[in-house]
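Right, I'll just put the structure down here and ask away after.
Left out: one protein chain. Kept in place: all the others.
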């Protein structure tokens, strides 16, 4: 009867193994890994961009609207500025605004959404009404109007404006989610244990909203980035010497770069935006699969049978790997 | 049997911890279609006029059909729901707390184990978190880390999750149903309560694990002098585990008394139905033939409950009176505190003190009628 | 209070709050329409024009916000949206009425089509998780991350030209007069193709993704397994059991998205010179045209509320369970 | 049906249709010619419907008037009264005759409705008798002649029925011009030639005015030939426009008597120092501004030291400045500065007080040509050690900052008129002066104070003889060159893009009979001069 120790030992040993698996799972999804890599690239570029740019992005030269060359990798503008340097230096503003606005909007939507979802009474009702009012008002025009109210727009103010106006959708989603969570037994159980309300909201409810919060955050970042760029593009925010991809597009469009045939001026910034968006959505995949056990396919959706066929794993038709009798039942 | 008899006699003397008096809970239901403009608001009468007492060192079982309001009673007692009417007394003092400090003070003394162990543990937190919180909230975590560690270990050991370090850092989904249930119990015990409201703590477990949990509760009751409310569908376990059994039907208490008496000599026709329906491997032959004669039919709607006795549409002994008048509790003299809310015992009321024949015979009549 | 009354009260409140906000937001904008008209027309208008313009627009600097507000409501109830500054002295109602059908037709229809196609693709992707259609998702997200205007401009640069089938802009051939004849409709459709495709490409990904995720979630519900166990045809299981239930959250998302029709695709209208509401809004912002802005916001507000109401109804129709809130 | 015949017509055989485009976005049916926001004015089709009394050509010094509805006009010596003789045999498009009554009524309308009187001309008494109309004014109208000549005339029998002419959208415009409104859509307005026009039948039978949403769309339309006449800023016109059909695609942007340039806030030290401003004028690279900022054509370069655009302003330039060009002279500028108390610390210019010289310029963020100009100026200033910053702010904030004097420098324009008076008045009129912080001004944004300049402006406007005017104008130029309150870089324009593929007879450098802008009054003159290309 010395065997029970065997039973005991195995799970104990399994604990660190499990923890490791959990942390690596995120990377295990190839989509998320690619997204993470791309995102890291953009963030690094945001930090070091202005230092590694070959030229001062605003500096004029005599090379007017020149096609890409060794000296100017992405050609030049009508003022002889280096497009590549503008792109590289502009990354910072884009990332800053995107992340900052994302954080602001996420925090606001958490505050409003979760609170109005968990609490009841007039306060909660008016919070929910508030978010509905914000939903009704179209965000982009509102942002355009507010930014045109501001005498001067820096990255931070743009981020603030975007963040302060784009939280409502998230709040609504979170509220709906919270409503379904708040009568869950474990929340009631925490209450019955004697937890304080704010602790219940922060420690019992919010962790269960991680998936929603995360995808919401990423969605807001994408929205913020496109908004910032759109604002710059329509000339609402091209302030200072602060370059961002939208400013590049603004100038390119103002000078009708495409009609002039200066594709190098217009195309790269747009592609950069698309890539950033893709990086974020790929990250989103990873987070989905990470947080929601249902989406977790262990990365595999196809299996190989013993006789070499590939079968898709799917609900309703369990794949059969091997047939018939095996000689050795062990 | 003797043991339970001894306890029963002790019950008169042991201290009442928690007492419900005329507890009532109505859930509002949303109006449908054309009712929108009418004034009448509809409610689910989940619990109606329920009175019970929980005493120190005693287990009270609450059985009844599904949807009869057992869980609602437990949640009302835990002050998780606002009650519609009635009173809850803790040590004789009426309490009504919704949240805040007073609620926490109350929750320290009255703890609840939720029906579903899969739902009542937060999937994102480890066992350690759950238990630590329970200890910290009620200032039982001690001052240092070691104190806390020791307290956690003690808790886990108490619910037989040994060795503690094997379970302490696990997430709920890494535990089996029985283990979760025991974590939930440990959490409730973390507050060191005086009363424990255990809502079907074993319903999802296989018999061997079920037994382990029940033995643990009994042990706790005896060692810590807890007052326990044990809600279950498993009447057999009520017989084994509880000192006192109360039967609910459609939001009302229909019978109550000493467990052995209630399970062996059920008085109320519903209880009889319940006991008869319980599967019994020893009596395979005896059944099978008589299924048809059993009172069948649907459980009543709680929105428009039947007038009079709520069981009357299904009752094999239904009388005119049952259809109109709500039966009060009638004492039945065959066991300590045995009562039933049934007009069958109305006549016995006058004579109940003098002899047990009235109820006894009616009991016999009911049973023989069934098995004939 | 009954549920329906509560809903109605809620909608009325939201409408009131949104309209009030719409009233005040433009008014706190610095500068005024006259100044902005002057700065916009750089040199084409002399400084002397200022006074006459103030008089013309009837802008009384001494009238308090509150009395303007009261007046505004009075006008609203009379169905009078005031005179546009940009197109002075045209009625705002007329200006909007002229742009609205275009937006409704282009953006409305594409939003609906995008929703339908996206939902269908998402259904398939979720149903056949891991098949090729699933691989479509990164591609569509890539496309959807591209700002509308960029895609539109590239499309214009690549696909339009003197000999191209696709016109570069406008709602219809410049020589035509709007009428319900085939020539006009054909031309309108032809002009709307490119912007429509742009919107479709950019907006479909969201629907695909959310529908896919819902499908994956629903596909593991017991009743779907039961449907398989019942031996129902695959299509019936996919459509009648999985997609039917997965659709529910998307329906409310769709209702919400209707509100973004005007605001969200403003850039498409600008880029394609499309004579719709979005472009009008953009003009209104540029010229501080409060009456016009308020009129457009009013339309947006009302249509979003209406869409939400319809979504509520649709939800009730689609989901027989009475939702228990709170 | 109508459309197919039309679209075919513009491409084959001899043309009957002229396609005009403006980048103003969709229009709402609004044919009120008085209101600046109306479609009629924005798209320019009012010019084909309503006619002025006199056709005034602002780019042709010397002979710049052509009789139109008025056959004769006579000013009193002090320019406080004018008598128009109205052409006979002119009918409105509804067949009724145009009389002096109509003319008088039009001016009365302006006098009695300040909202319609955009030019703020101070009319006093207005009377008609026979075919003569007499207008009286409160002050001399010498510098405002153009505004009166150009006034279009509306029919009394229609306009007197309007209760509120200012908010009237005139669904059925009746004019004396050669065209009448055929159809209106938000995109395109079509006018067709009518019978019975006093000036004979035009070759152009139909004109379509199309509104494109923005410059880009307008440019594309021009490049593809969809639009044959427009006024729009085209960056790199060579690549985007003219190269598509070098033979036919033309643009002509002659200067008008209005300017653009760097307004300097003369109340902020050390910019109150005229030597500093003059030094700046010596280093600004007007060629770069013209070629890079204005795409080599849009706002013509102004390089006369007086800031007066040529050739339009040629006759007004004082003999002493006739040939004085503003040329780049960095060394000279530095010398001027160091001679007048400024010093250099390395490359950095210090003012007489020893502080580094900087200037904060502002510009509306979307105005790419102004921004480009300022970037160039910033670069130029660096050459003489001045640190300039270019702050791009939104239009409203910019408007407010300019209004209250909260800036160091900014690109801006001046008014234009029939003499350089408007330019100098916008820059130097002491009557318009308001201190920094006070808003609501209509000129003198640089806060320039010089009683001599104000006096010269007044005497120019009110002089009763040519000699006094010339003296005043010369004095103004002297003061301007001495104090250089604004660095004038470019002229306002009255040009346009047009195609000679279907129509010829457009004005150009040689045949400069009218400014080429389709929305100006002279557009009618041009339309009447057009001939089908095939016919020639």
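Each chain carries a letter (A, B, C and D) given by its place in the written order, and its residues are counted from 1.
The rule we apply is simple: contacts are C-beta pairs under 8 Å (C-beta built on N, C-alpha and C of every residue); 3 or more make two chains touch, one makes a residue touch a chain.
In this section, contacts and distances are computed from a predicted model.
Chemist: Among "ABC transporter permease", "Pyruvate synthase subunit PorA", "Oligopeptide transport ATP-binding protein OppD" or "Sarcosine oxidase subunit beta", find the name that the UniProt record gives to the complex chain excluded from display.
Modeler: Checked against "ABC transporter permease", "Pyruvate synthase subunit PorA", "Oligopeptide transport ATP-binding protein OppD" or "Sarcosine oxidase subunit beta": the hidden chain maps to "Oligopeptide transport ATP-binding protein OppD".
Chemist: Need the list of shown chains touched by the one chain that isn't shown.
Modeler: Looking at the complete complex, the unshown chain comes into contact with A, B, C.
Chemist: Of the residues B:209, B:326 or B:346, which one touches the chain left out of the display?
Modeler: Considering the complete complex, B:209 is the one touching the chain left out.
Chemist: Which of B:107, B:126 or B:237 touches the chain that is not shown?
Modeler: Answer from the full complex: B:237 touches the omitted chain.
Chemist: In the complete assembly, which of C:23, C:87, C:150 or C:241 touches the absent chain?
Modeler: With C:23, C:87, C:150 or C:241 as choices, the missing chain is touched by C:241.
Chemist: For chain B, which positions touch the chain that isn't shown here?
Modeler: 1, 64-67, 176-179, 203-212, 215, 233, 235-237, 239-241, 263-264, 273-275, 277-284, 287-288, 291, 294, 296, 298-299
Chemist: Mind listing the chain C residues that contact the chain we can't see here?
Modeler: Contact residues on chain C toward the absent chain are 220-223, 225-234, 236, 240-241, 244-245, 318-322.
Chemist: Since one chain has been left out of the picture, which residues of chain A touch it in the full complex?
Modeler: 1, 3-4, 6-7, 10-11, 14, 297-298, 300-301, 303, 306, 313-326, 329-330
Quick note on the criterion: only the chains that are shown with their structure count from here on.
Chemist: Mean of the CA atoms for each chain, then the mean for all of them together: which chain is nearest?
Modeler: That would be C.
Chemist: How far is the middle of chain A from the middle of chain B, if each middle is the mean of its Cα atoms, in Å?
Modeler: Between these chains, centre-to-centre, one finds 49 Å.
Chemist: Please compute the C-alpha centroid of chain A, do the same for chain D, then give the distance between them in whole Å.
Modeler: The mean C-alpha positions of chain A and chain D differ by 50 Å.
Chemist: Report the inter-chain centroid distance for chain B and chain D in whole angstrom, where each centroid is the mean of the CA atoms.
Modeler: 91
Chemist: Which positions in chain B touch two or more other chains at once?
Modeler: Counting only residues that touch two or more other chains, chain B contributes none.
Chemist: Could you check chain C for residues that touch two or more other chains and list them?
Modeler: Each of 29-30, 156, 270 in chain C touches at least two other chains.
Chemist: Going by the contact rule at the top, pick out the chain C residues touching chain A in the complex.
Modeler: Answer in residue numbers: 10, 13-14, 17-18, 21-22, 25-26, 28-30, 128-131, 134, 137-138, 141-147, 149-151, 153-154, 156-157, 205, 209, 213, 216-217, 219-220, 224-225, 227-229, 237, 256, 259-260, 262-264, 266-267, 270, 281-282, 285, 293, 297, 300-301, 304-305, 325-326.
Chemist: Can you list the residues on chain A that touch chain B in the complex?
Modeler: Touch list, chain A to chain B: 8, 11-12, 15, 18, 184-197, 203-204, 207-208, 210.
Chemist: Inside the complex, what are the residues of chain D that reach chain A?
Modeler: 215-216, 219-220, 223, 234-236, 239-240, 292, 365-366, 368, 371-372, 375-376, 379, 390-397, 400-401
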